[in-house]
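With one protein chain held back, the other chains of the complex are shown just where they sit.
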Amino acid sequence: MTLSVSGLGAVRSGRTILHPTSLEIASGDRIGLVGASGSGKSTLGHALIDDLRAQGRGVAHVPQSPDEALDPLRSLEFHWNEAELALKAPPDADRRKRLLSALKIAGGDLGKRPWGWSRGMQQRFVIAMALIGSPELIVLDEPTSALDPVIAADTMDLLESHLNGTGTATLLITHDLGLAARRVSRLMVMDEGRVVEAASTQDLLECPRTGAAKSLCAHRSWLAVPC
Amino acid sequence: MRSVIALFGAFVLVAVFGPLVAPHDPSAINVPNRLSSPGAEWFLGTDALGRDILSRLLHGARWSLGLAFLVSVIGLLIGTLAGLAAALGGRLADWLVMRTTDTFLAFPDLVAAVVIAGLLGAGTGSLVLALSVTGWMRYARVARGIGLSLATRGYVLQAKLAGMSPLAIARWHYLPSLLPSLTVVWTGMFARAILGISALGFLGFGVQPPLPEWGTMLLDARIHMLSTPLQMIWPGLAVVVCVLVINLAGDALRDALAERDDPA
Amino acid sequence: MLRVESVSVRRGRTMTLEDVSLSLEPGRTLAVVGESGAGKSTLIAAVLGFLRPWRGEISWAGAPVRDCAPSLVMQEPRAAFNPTLTLRRSVMEPVAARRPPPLDRMERLCRGLELTHDLLDRRPLEVSIGQAQRLGLLRALIAAPPLVLFDEPLSALDAFTQKRTARLIADLQAEEGFAALIVTHDLGYACAYADDIAVLRSGRIEELTRPKDFIASPRTAYGRKLRDAAVALGAFERAA
Partner (left out) sequence: MTRGILGLVLRACVVLTGVALATFALLWNAPGDPALAIALARYDTVVPADVIDRVRVEAGLDGGFWAAFKGWVGPLMAGDLGRSSVTGRAVWPELAAAGSYTVPLAVAGLGIGLAISVPLAVIATRAPGGWTDRFAVALASLGAAVPAYWLGLLLILLFAVHLGWLPAMGARTRAHVILPALTLGLGVAASLTRIIRSGILEARGQQFLPALRRRGVSDRAIGRDHVVPHAAIPVVTVFGLELAFLLEGTVMVEVIFGRPGLGSFLVAAIAARDFPKVQAVVLLTALVFVVVNLLVDVVYRLIDPRIGERDA
């Protein structure tokens, strides 16, 4: 089932930070939203979530850092139960075990507060929580930039293998075209509050048309190596 | 912000020049005119000895505000030095200073001040000593906190790396951070000192009659509060207005600082 | 030249650095790669003399490192600048004692770093992160130090600015000839710009090799993991 939104926009203190934008996301899509900092990526992500929620669609959000997702005074178990309650999903110990194992954090003590876990584990916990309601779309806002590379790569791999075959679409918001190019099949480039270019990953890397896309492509990785 | 600072300035002017514009001698006794109501001659009325209340209030500003200023500045100096010693003097110094601070904090200010001023004998000197001894701990805590956080700040590290002398680092990197925060604390302590001085005066342990201090005036007025309640209103009102303006100035300064540190 | 000889640093009962040996010649770049908690910051603090090693020696040309007036580029670009002072004041701090101030040199560095003069009259919160980091480079280089340490110099920047800034650093190094010790978790950056790579893990150097060799065949299991993660996160591009 396709998710569609239209006329998303945002104005902050008199300045338009997101121009009217419409999107369609098909079931199971892997989409990347790339752009420089301040281009309006996160704003679009937030507007998309709010609009879809208002439509009654299942959509989940993973912010950049676990600090933006978890209350330091509340236990992880509290967060989990709260998320279930918010989704009106009946408590289900099996599902919890399944999701935590899928992200390889089943061994963690849920009675602890977030800061009792490493940041990598916290971020995986946030991702696991996002999966509770089997949402139609997960918006990942720079999900790896606060993590060490090894853990970041593992986390992305675990999430992808869990989502394979389910209908859940992902929207990966990132400033790093190199990362997005490895992870998604379709790319959207943002610049100054507008989506200026959208194409399949391969097409965009091979022939970027706009200036923003060209400069992102030119600096997308550090080295060309045989691998 | 500006209007509050202007008001603050007006108080300083009153404290300094008030006695010059006072219409009467504050200690001129005029028994036939005792406890008279406000009027053209006695603007706010007279007290039990027939002295002009307005003149006494104006002269009293020197005692109430001047002593409070003195006390709060002494506290500022002691507290800042103690706090910086704790922050920069190593773990032993930190422990000693902070436990001393805790010990002094354990005595409620006014209780300690009453005891000190009471035992040393009532008078201006013991009043200043009592309020200074009980009024430095908050500065120490703030100065220590800032000192500790600055010591690990990137730009202080860079300054050390650039070979700046400790004195230059103190001047350019510590002072600009300490000064505004300590000024905010100082406004609060200044206001507290005004309240403390008048409270001790009211209890009879502070500035002694016939000197016109606001708390002492209130103590005098209390005896006649049933017959001439207005006489009691004026000194209290003077304290309230002063403390209010100083606190508002402190709030405005704190907000301005928050704005500067985080313009978003 | 910089010599770090079997240095160990203790914090309480744990070793934050254990038997670390490195060396670095003028004009060369050494990248120390590792995860958070591996001991990278401890290494920087020890080299700069803010931490005394429990064992081992650290020296520059046979003398204490601080004698050569090394400089440091920090991870958080704005942290290097006092928020109450203008950037010009902070930038000139390392040469504050010099009469006359080296204005020509500053002019040249500003051109190289693409910095305009009006930026220098602003305060740290009034410039962008990318600009702040270039100002940090200006500050680090103004006194012409023979050794510059970089503590995660790019991680606060976005992917595009990272690459641009890395290029600027390399160009300035070619011109000035300083030795660069770069501490980073970004293997892509390290491999693209360093002459040598040291893999630091739990306070120990696990591998010390050339970038090309490291990418082709890491010698340790951990090195392989680091490389594979960098590939999975898009640091490298497949060569045709």
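Structural remarks
Each chain gets a letter, A, B and C, in the order it is written, and its residues are counted from 1.
Going forward, contacts are C-beta pairs under 8 Å (C-beta built on N, C-alpha and C of every residue); 3 or more make two chains touch, one makes a residue touch a chain.
Here the structure is a predicted model, which means the values were calculated and not measured.
Touch, as defined at the top, links the missing chain to these shown chains in the whole complex: A, B. One of B:Leu77, B:Leu179, B:Met225 or B:Ala256 touches the chain omitted from the figure, and that residue is B:Met225.
Even with one chain removed from view, subunit B keeps its contact list with that chain: residues 99-100, 102-112, 114-116, 118-121, 191, 195, 198-199, 202-203, 205, 215, 218, 222, 225-226, 229, 232, 236, 239-241, 243-244, 247-248, 251.
Panel shows subunit A; residues 46, 49-50, 53, 60-61, 63, 67-74, 78, 82-83, 85-87, 113, 115, 129 of it touch the chain omitted from the view.
Just so we're on the same page, only the chains that are shown with their structure count from here on.
If you compare A-C with B-C, the chain pair joined by more contacting C-beta pairs is A-C. Averaged C-alpha coordinates give centres for subunit A and subunit B that are 55 Å from one another. Each chain gets one centre point, the mean of its Cα atoms, and the points for subunit A and subunit C are 31 Å apart. Chain centres here are Cα means. That of subunit B falls 50 Å from that of subunit C. Contact of a single residue of subunit A with at least two other chains is seen at no position. The residues of subunit A lying in touch with subunit C in their complex are 36-37, 144, 148-154, 156-157, 174-183, 215-216, 219-227. In the complex of the two chains, the subunit C residues touching subunit B come out as 48, 50, 69-72, 74, 76, 79-85, 89-90, 93-94, 96-97, 125, 139, 143. Touching subunit A in their complex are the following residues of subunit C: 35-36, 129, 158-161, 163-164, 185-189, 191-192, 215, 225-226, 228-240.
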